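Submitted below is the structure of interest, expressed as structure tokens.
Rather than the whole complex, this shows some of its chains in their spots.
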Amino acid sequence: MITPDSISQHGLSMEEYEKILSLLGRQPSIEELGVFSVMWSEHCSYKNSRLELKKFPTDGPKVLVKAGEENAGVLDLGDGWAIAFKIESHNHPSALEPFQGAATGVGGIIRDIFTMGARPLFLMNSLRFGSITGNSQRAAENRRLFAGVVAGIGHYGNSIGIPTIGGEIYFDESYHGNPLVNAFSLGVLKQDQIARGAARGVGNLIFYVGAQTGRDGLAGAAFASRELTEESKADRPAVQVGDPFREKLLLEACLELLATGSVVGIQDMGAAGLTCSTAETASRGGTGVDIDLELVPKRSDDLTSYELLLSESQERMLVIVEEGKEASIERIFKKWELPYAFLGRVTGDGKMKVRRGSQVVVDIPAEALTQEAPLYRREAASWKPPAPLDLQTVPLADPLLVLHELLSYPSIACKRWVWSQYDQTVGNGTVVSAGSDAAVFYVREANKFLAATSDCNAIYCSLDPYEGAKIAVAEAARNLACSGALPLGATDNLNFGNPYKPVSFFQLRAAIEGIAEGCRAFDIPVTGGNVSLYNESPLSSIDPTPTVALVGFIQSPEEITLQHFREPGDIIFLLGAIGSELGGSHYLLVSHKRKEGLPPRVDLGHEKAIHDQLRLLVRLGLVRSAHDCAEGGLAVALAESCFGSSRALSEAAELLGATIDLGNEDLRPDVALFNESQSRLLFSISPHTLTQVEEHLIASGLPFTRLGVVTREPKLSIQLKEKKYQWSTGALYQSWSTSLATIMKDQE
Amino acid sequence: MRAAVLQFPGSNGDYDALMALRSFPEISAQLIWHQESSLDTYDLILLPGGFSYGDYLRSGAIARFSPIMQAVRRAAEEGKWILGICNGFQILCEAGLLPGVLLRNRHLLFCAGEQIVRVETSNTPFTKTISPKSLLRLPIAHGEGCYFASKETLKELLTNDQVLLRYATAQGMTTSEANPNGSLENIAGICNKERNIFGLMPHPERAFEELLGSRDGRKIIESLLASLHGLIQ
Amino acid sequence: MKARVTIMPQAAVLDPAGVATADALKHLGFEGVRSVRIGKSIELDLEHATEEELHQACRDLLSNPIMEDYHLEIFS
């Protein structure tokens, strides 16, 4: 019996229930109610965000599959090759069980890529945790989550043999109790082999392949679309456990299946499992499906129809096979020792029909679940910009200490403790992995070089979501430029609080508009992404975190550029202005415990001109190193450039120094050294090309400063008017490189 | 030289190994599925890295029962060269073709990065053309790479000059800081008494071109090629 | 005092290691393998601890209560 209680337990509103009644013309069964509830959840239907997502630019000459059409967008890579990439969140499962939550997040995004027919080539991840420093219970809890998430990501990627080559991690109190775990994957495929998630051809066969169904993550999609409360922790479903071994078999089997040409449609069973995959394939194919739950491979026989429909067991796929071709398909399932079953057929009546033996348990028009899902435009709070920072209220901290504090602050410190747990080199394509601005990967089969990065400064977004989101795109593009790459496309993960809170909805809308603006400025399409709402810690919503991952193209291996200074005597330039904006800066946060002010502004046209100028110099072979200025400003960027790429695990990094003169800038030293104004990057050149480089820079009309020179002596010295600040790069390196490992050693 | 790269369910270094071997014009290399039963036509049998059968019970424990392992055993007895990399090393130990075991890394974390290893002896076909004490830069990536053997076994290994590689610093010192996983005496790779089976934790197949950061992995294959010529002459 | 804690994955939770081992046993010729579950066995040797303290340790440290059940035996 359907009661008001069961309706609200399913996260459906009364109006939504009315709509179900009118769509069906009768009362739904409990199974049908479950099906509607997950299909109309935020996670599957994007009911609170879809109208806003339409603002993204999604077209472009290179777009082969657009955002929203399939599991992941596909872009033309040239010469008949294409790439599929996407980012996806697993925030709530990771809050409950960090290791498995993160691991299954990685497993999910890998499936989204090979569902497109692409072989996944590499992974990245974007993570946020509460503060991990200190002896408090909270810090210990955040360390536990951090350690578990990193180990879980490593476990899945390392086992399946896909290298994890980049990402980003920030720590901030706003994520206490609600960490963010966003995983990215990119794969390569032949353009004529793009697989579709559609059930086409009446009479074709529907196969289930992969792990057996259990009670895992029951109604997880609905769960992810709610706030985490103490109660939700109590009524939680069985924790999903990832099985990378099974997924590896599934991956190889699916690519082999798709190569036969007998598969007309394929869809992973992710959120809302069997329900979502059948409803979506039918809806995309304009067809219906008729399946029998009795045939589903099960872990235990007492699973109810409701549970079978809504289970989120991992490592499962739905495959639609051309009638008559089943023998060749089954041979592949058997070779890879995968459980499989023939569940039913594609029908022409547009219905999602599910039987259990002879009994019909679900009979719903597929379009009712997808096309007819409710769409809302929530109320957005009105907004006024934060007050600009009053510098008078900021006491001048000693820059000599501040630089050490910033470099050892976990968000800025070296992330080796993390990436040494990730296999970065399996696959023989990793050219530059974690530790420089963007990761660079050689797609051997296509003979192309790609760069990838993900970025989001959530402090900026919390102070000004529109400007902050624009900056996320600008910064990602800047990282690509510093690696020698031209942006190709974007994928985004929108991590926000409860959309019913007007402030959260405003943030979501403004961030989408900011990303859209940013992507238009760089002339790149958004090829897909993910929305994660209801990210609430016990205290409040998380800082809005619209993570942007960009993929770029590098024309030739000679143009791959690293952030580290190369040779003593090389000349260092700053491209862009010296800047003066301290609002929302890490200096303010770390040294003054203040998260306030107006974050830096970005002029996207100017930003792009800066990138184009750098790329021009790179193309001419003039750039020896390039690094963007981000958190911690110029001083941090300079220090990091001195650190050299430390290669072997047992080998100290080669340290260089730099002698810098900022001239007669009339700025407070903290402002000059640590401001986070945008559109700035450092690069170094060989002295004999100086005139050539300067001619180019002058001709560009862009602001630039010749800052100084790289030195063999490992000292960073910065002259500002008559005052000189000097640090030992060895000591700076010590602060930066040992911080995370030291904090994590105190774990437990 | 004819080389077979074995593929177990869960192997993931198979294509890397194939690619590395095929970068030598004088090698013809092929993938061999674990269900096959013959390896008669090959000079070198390579067990690649990965996580065969999920490495679930113990790394390599389930793979050693694969049908192809009978053929590996026969090939070993015939004196053919067998090279086990990472998970391949673990399988060879589990199968008893190499002494000892690989335990979970001492610090309990997976560890990946570039590692320096010191070559300890030239007295094997795998290291014939590498002078002892020379250093190689090779990637590592493993969670269970801590080599362990009983006192007696270790003594035998040392007496018979069976330790081929040790983890070392850039100066060639085998210090504990240079040891990424806590392995006994910094051992990174060993051979059997007959010297035709070599197991190592680092990944030479990921270090075969400048683009990937190191070419040092080639030296092992070059050694084998030189040894092969020695055999034929 | 000596104690042993046996920690097993909860019935509803997937145990990939158990599944792989069950398959391996079948390959080895065992027929009718219905299930294999793999957990941990922890042997503790302590100077002193109350039973309640040990239960506490089982819940807080040794097992992961959202996925595992534990069983405590105290020997002396």
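Letters are used for the chains, namely A, B and C, taken in the order the chains are written, and counting of residues starts over at 1 for each.
Heads up, the rule we're going with is that a residue touches a chain if its C-beta (ideal position, glycine included) is under 8 Å from a C-beta of that chain, and two chains touch if they have at least 3 such contacts.
Since this is a predicted model, take the numbers as computed values, not measurements.
Across the entire structure, the chain copy numbers work out to A x1, B x1, C x2.
Convention: only the chains that are shown with their structure count from here on.
Separation between the centroids of chain B and chain C, computed from CA atoms only, is 34 Å. Chain centres here are Cα means. That of chain A falls 36 Å from that of chain C.
In chain C, the residues touching two or more other chains are 16, 20, 23. Multi-chain contact residues of chain B (touching two or more other chains) are listed as 53-54, 56.
Within the complex, the chain B residues that touch chain C are 53-54, 56-57, 62, 65.
Here chain B touches chain A in the complex through residues 9-10, 12-13, 15-16, 19-20, 49-51, 53-56, 109-116, 137, 139-141, 143, 167-170, 175, 177-178, 180, 203, 205-206, 208, 211-213, going by the rule given at the top. In the complex of the two chains, the chain A residues touching chain B come out as 151, 154-155, 158-161, 243-246, 248-249, 336-337, 419-428, 430-431, 442, 444, 557, 647-651.
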